[in-house]
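Here the complex is missing one protein chain, while the rest keep their positions.
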Amino acid sequence: MTIERHGTTTRYSDVTAHDGIVYLVEVPQSIAANAADQTREVLASIETLLAKAGSDKSRLLLVTIYLRDMSDYDAMNAVWDAWVPAGTAPARACVQAHLANPGYRVEMVVTAAR
Amino acid sequence: MTIERHGTTTRYSDVTAHDGIVYLVEVPQSIAANAADQTREVLASIETLLAKAGSDKSRLLLVTIYLRDMSDYDAMNAVWDAWVPAGTAPARACVQAHLANPGYRVEMVVTAAR
Partner (left out) sequence: MTIERHGTTTRYSDVTAHDGIVYLVEVPQSIAANAADQTREVLASIETLLAKAGSDKSRLLLVTIYLRDMSDYDAMNAVWDAWVPAGTAPARACVQAHLANPGYRVEMVVTAAR
């Protein structure tokens, strides 16, 4: 069965899809922004990537959220809670971790259904 | 294909399932408990959630375990090792990370087959 990929570089693809499931990882573009703005940016990118792979934000299955500082938990959640369509929230983990760029305050790993 | 969800709030679902695969994340209820007791609690909740989604603990595929302190590794493993049915252990990662509530000593992310 074919693997679909978008935004493929030497290192990673922006999104992969196979047999009805979509996989993607997203980090912020604006590394000087606060957690709320970075979360908005990451979620907007996730929507774009899900669309490329034939899914959407009402089809999330599992999301892992990495926060550089857990003190951003409430700021991130305020954006997240407003973004998730009612009744469709995925299984979700949230843990604190330093990320590849010290300016990243949030990184999200998404598994979704097409 | 339909997504099945249980325990859905604005923020997360306790468990999601789609096309033969179950996804869930579990944290402890008793935030003052030690790592062994929190692990017992998390694993008991995982069993309940797997049952709701038509799976069980002999059908685990991949588990990521986050520990607040890696010094709890042996205490967590003693409970884990006794809980996993012989011959059915999943692929398993274990890493240290601060979690959403400072009282959480363990969080588990589970992918299982129905």
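Should a chain be cited, it is by its letter among A and B, assigned in written order, with residues numbered from 1 in that chain.
Note that a contact is a pair of C-beta atoms (placed from the backbone, for glycine too) under 8 Å apart; a residue touches a chain by one contact, two chains touch by 3 or more.
Keep in mind it's a predicted model, so treat the numbers as computed, not measured.
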By the document's definition of touch, the residue of A:16, A:38, A:55 or A:77 touching the omitted chain is A:16
The missing chain sits against chain B at residues 20-21, 59-62, 64, 70, 73, 77, 80-81, 84, 86-97, 111, 113
Residues on chain A facing the left-out chain by the touch rule are 1, 3, 5, 8-16, 18-19, 21, 23-25, 64, 66, 97-100, 107, 109, 111
